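Heads up: the structure comes next, in structure tokens.
Note that this complex is displayed minus one protein chain, with the remaining chains in position.
For reference, chains read A, B and C in written order, and residue numbers begin at 1 within each chain.
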Amino acid sequence: MDYSSYLDLPRLLGAQNPVSRARGAEAHDEHLFIVIHQAYELWFKQILHELGSVARIFGGRALDESDLSQAVNAAERCVKIQHLLVSQIDVLETMTPMDFLEFRDLLVPASGFQSAQFRMIETRLGLKRAQRLGFDGGAFDDDLPADDRAAIRALEAMPSLRDEVGEWLARMPFAEVTRKDGPAYDFSAAYTAALDRILSEDMVRIAGNARLTEAQREAQTGALTASHRRLDALFDDAAFAAQAANGAWGMPRAALEAALFIFLYRDEPALQLPFRMLRALMDMDELWALWRLRHALMAERMIGRRTGTGGSSGYGYLRATAEQHRIFGDLFALATFMIPRSALPPLPGDIRRSMRFRYER
Amino acid sequence: MDYSSYLDLPRLLGAQNPVSRARGAEAHDEHLFIVIHQAYELWFKQILHELGSVARIFGGRALDESDLSQAVNAAERCVKIQHLLVSQIDVLETMTPMDFLEFRDLLVPASGFQSAQFRMIETRLGLKRAQRLGFDGGAFDDDLPADDRAAIRALEAMPSLRDEVGEWLARMPFAEVTRKDGPAYDFSAAYTAALDRILSEDMVRIAGNARLTEAQREAQTGALTASHRRLDALFDDAAFAAQAANGAWGMPRAALEAALFIFLYRDEPALQLPFRMLRALMDMDELWALWRLRHALMAERMIGRRTGTGGSSGYGYLRATAEQHRIFGDLFALATFMIPRSALPPLPGDIRRSMRFRYER
Amino acid sequence: MDYSSYLDLPRLLGAQNPVSRARGAEAHDEHLFIVIHQAYELWFKQILHELGSVARIFGGRALDESDLSQAVNAAERCVKIQHLLVSQIDVLETMTPMDFLEFRDLLVPASGFQSAQFRMIETRLGLKRAQRLGFDGGAFDDDLPADDRAAIRALEAMPSLRDEVGEWLARMPFAEVTRKDGPAYDFSAAYTAALDRILSEDMVRIAGNARLTEAQREAQTGALTASHRRLDALFDDAAFAAQAANGAWGMPRAALEAALFIFLYRDEPALQLPFRMLRALMDMDELWALWRLRHALMAERMIGRRTGTGGSSGYGYLRATAEQHRIFGDLFALATFMIPRSALPPLPGDIRRSMRFRYER
Partner (left out) sequence: MDYSSYLDLPRLLGAQNPVSRARGAEAHDEHLFIVIHQAYELWFKQILHELGSVARIFGGRALDESDLSQAVNAAERCVKIQHLLVSQIDVLETMTPMDFLEFRDLLVPASGFQSAQFRMIETRLGLKRAQRLGFDGGAFDDDLPADDRAAIRALEAMPSLRDEVGEWLARMPFAEVTRKDGPAYDFSAAYTAALDRILSEDMVRIAGNARLTEAQREAQTGALTASHRRLDALFDDAAFAAQAANGAWGMPRAALEAALFIFLYRDEPALQLPFRMLRALMDMDELWALWRLRHALMAERMIGRRTGTGGSSGYGYLRATAEQHRIFGDLFALATFMIPRSALPPLPGDIRRSMRFRYER
């Protein structure tokens, strides 16, 4: 056992074979192009490794709580890796368009959009086939080899991270917290009352804003009313189902109610891990959006608005997916329903105590 | 003279006065909110200082070349500062929505969109009033105090960085390089010939791509033809004027021809500084887009899709400006016209020599 | 209330007054020099704000656990700010030595080492006067104005963050976990047994390493034995006191025992917040070291090994403090005593259960 055999370096470092070299005129920068994409693929594999581990932890019904810590660590590691994926673009940007064009035509029709691992990550996270942006007139996976297509189909048939997190959240007892003694605590009633007060104040502020034209006032009032309606649906199965049918929500209602509870009472020790999990999911969404935007801008600097090597508009596609290929939009939407810390309805003492530890003697 | 008086610390560190403290119940996080915005304003002032210096250098007709180095350094420093502006969002994201809401209502109607310095930066760079996104139904500066509005109007009446760079580029003699002896070298002819070859190959590739449907083939052929037409216009005053009238270009034709020359022959020692200037301008555009996107995502995490303190949709506005408030799109567009390094028409020897030094004995 | 008055911009943006301008020949880069130091001071103030909040939370004996969450957030925010402080050096590095020298002599004898806020941060964290590196032959605060010196003395008389965390940890009941029924669980016995096994294996490995010379073998065996002795002292008041008297430890023994427990059983839900606090403290130490190193390298690039404006060797001083001004070295030292996860003695079931919640129905 030595370093080189442990890392399989002969294999790893033998895998950089520029086409331009094979054609007899090596383009200096093709080596970078290969290395950076290989580094991406290594990290993609690591992300899939972490997501697989999260899936195993969430997959069974009974979630051991010290395992939850492992799941959170895995999710947060994915976030750190995504930071790295974004930073790698700095290195790719040292390649000039002319140096890229030197070997670009040799790559046709290979294209970064054929990364099966990336498609698997999207699928694993929860991106649905129907939600995907049409790609070059066909499906996103038309270009992939048959076994990659099959692997993606198989993943699609399994619960995604979003599904699993949704189910785990929905199992939480926060909607109607049960107590050993006395009546259940009805979170939704207490909370709706608090939020209603806040939203009414917003309504008053809009009405009193002399700077607004009538049209603007109507628009803002309308937006607020719509927020109200979305919120009400969070506590009403039928209304929620109607909104979800229109694509407004991607997780189950009970999951979002639990997520709301977690966001609000995140300072309670018992909610530390659940909150970190939700935050990691939002970080992931944000960083994929960032990566797509930077990727799009880099592609634009490299080839302008030309057709990509795979036959598609790299810039437009990447830019559009930054908006549309979002997985955890539900969690961002909940921010609309936050209230000031001081307006937060206090939890009854016995419930609060049940969410704490006694660290001190 | 000591450290504290040099930096005017009593004044600087006496300027953090949370409204919530004045109201008798200090919200812990308001201090962060103030400090981070003050840090932004300090850096905005520095950016204006640098842009003012660039303007002074470019402003006169005769540009001393060692001054060009100073201008490039100033522009590159702006880019470094913009990296910092993006990083600061990481700190703001440590504030939770509930902690923000604790003091948010006290701020109404103050809003970050009222930063006069930021508006001056946009204007100084070259953002035109007509190009600006409508803001809450009014002009972007309706909310600013009268003297800030006047300062912005004054800046609008002056040449912007884009104007100045455009004029400087247009003065360059690259379109038809004059020689001491013999006929002028016609860059556009040599280059168009080279590019035509490349674009024809693209056309052949599209025609031969069996995977494309007829509709796709037409779309791609159409895009290529449009690229062709845009390129031809780069060397044709009338065609260019027609495209510019439709908003396709923001700089003068001669400037873009020079910019194209610089991009292509950037390795020549004489073109080092001009190229770095162009790259810095593109970096600025890219980093403002990035800052707006991250700002938008942060706002969404903080208040969801609520109305902002200034009475506007923060998320939607920021997200839209990331696309529309672009200044140096022309330079990105030139990437469409790049060719492989090996296909680059070699410059005649005497011209090439005139762009070099003799470093060695 | 508008943006400008809220942020006190007239005051803030009126505080940049280059000396070189007053002398009639403004050096362009002095503005940057002022702005960056002012940005540092703003962030230092924010760090002191956060550390003050942590002190208030830890200060009282009874620590409410949802307040612990606030303390952890404050500490983690300091870490994020420190990342920014490091990044700011990138901007300062855009200044060339010659541009700095243009106004450097005007600053004498002002010096960045006179930042009272920075000294207060060091003190607040737990840096003792005796531990500080001698500065230019005098005390580190000789150069500060009298009121700053008094403020630092006052802080020195109060418990530092290290003191407070130490006391809080020492109050934890982990050393001998009490149970409702049955005998107490003796953590130290179970753990020492596990670790002994590991260290013995290390001893065997050293003995069997044919590559080592006799001298090397002795050195490594000696190091291991010393580790052993340090570890034993963790569970023995007298031995610990002897080591602490030699400067080997800065926190109380009971605190370090609790910290060790937390590191080992960090996956337990009840230990999430305590662990994040410890990690934040280590991150702070690491980032101050990083900031000092980068600061030192930057100073070296700027003025070489010349005497600084305050009359001292900037490079040497900064480089030495990166090692010596460390606060939480105890926590790093505990890493020596970690064992593989699978070798971790399982906690008795009832204790384990008491450290968990029931998230699910």
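General observations
Here is the rule we go by: a contact is a pair of C-beta atoms (placed from the backbone, for glycine too) under 8 Å apart; a residue touches a chain by one contact, two chains touch by 3 or more.
Small disclaimer: the values here were computed from a predicted structure and weren't measured.
Considering the full assembly, A:S87 is the residue among A:S87, A:S200 or A:S342 that touches the omitted chain.
Checked against the full complex, the one of C:L13, C:L48 or C:I206 touching the unshown chain is C:I206.
From the options A:H28, A:R153 or A:R229, the residue with contact to the unseen chain in the full assembly is A:H28.
Where subunit A meets the chain that is not shown, the touching residues are 1-9, 11-17, 19, 28, 31-32, 34-35, 37-39, 41-43, 45-46, 49, 53, 70, 73, 76-77, 80-81, 83-84, 87-88, 90-91, 94, 96, 107-112, 114-117, 143, 145, 148.
One chain of the complex is left out; on subunit B, the residues touching it are 62-63, 65-66, 68-70, 168, 171-173, 266-270, 272-274, 354-357, 359-361. Although one chain is not displayed, its contacts with subunit C can still be listed: residues 25, 96-99, 101-102, 104-105, 108-109, 136-138, 201-202, 205-206, 209, 211-213, 215-216, 220, 223-224, 227, 263-264, 266, 282, 286, 289-290, 293-294, 297, 300-307, 311, 313, 332-344.
Operating definition for what follows: only the chains that are shown with their structure count from here on.
Set against the C-alpha centre of subunit B, every other chain centre is closer than that of C. In whole angstrom, the spacing between the mean C-alpha positions of subunit B and subunit C is 40. Taking each chain's centre as the mean of its C-alpha atoms, subunit A lies 33 Å from subunit C. Listed for subunit A are residues 266, each touching two or more other chains.
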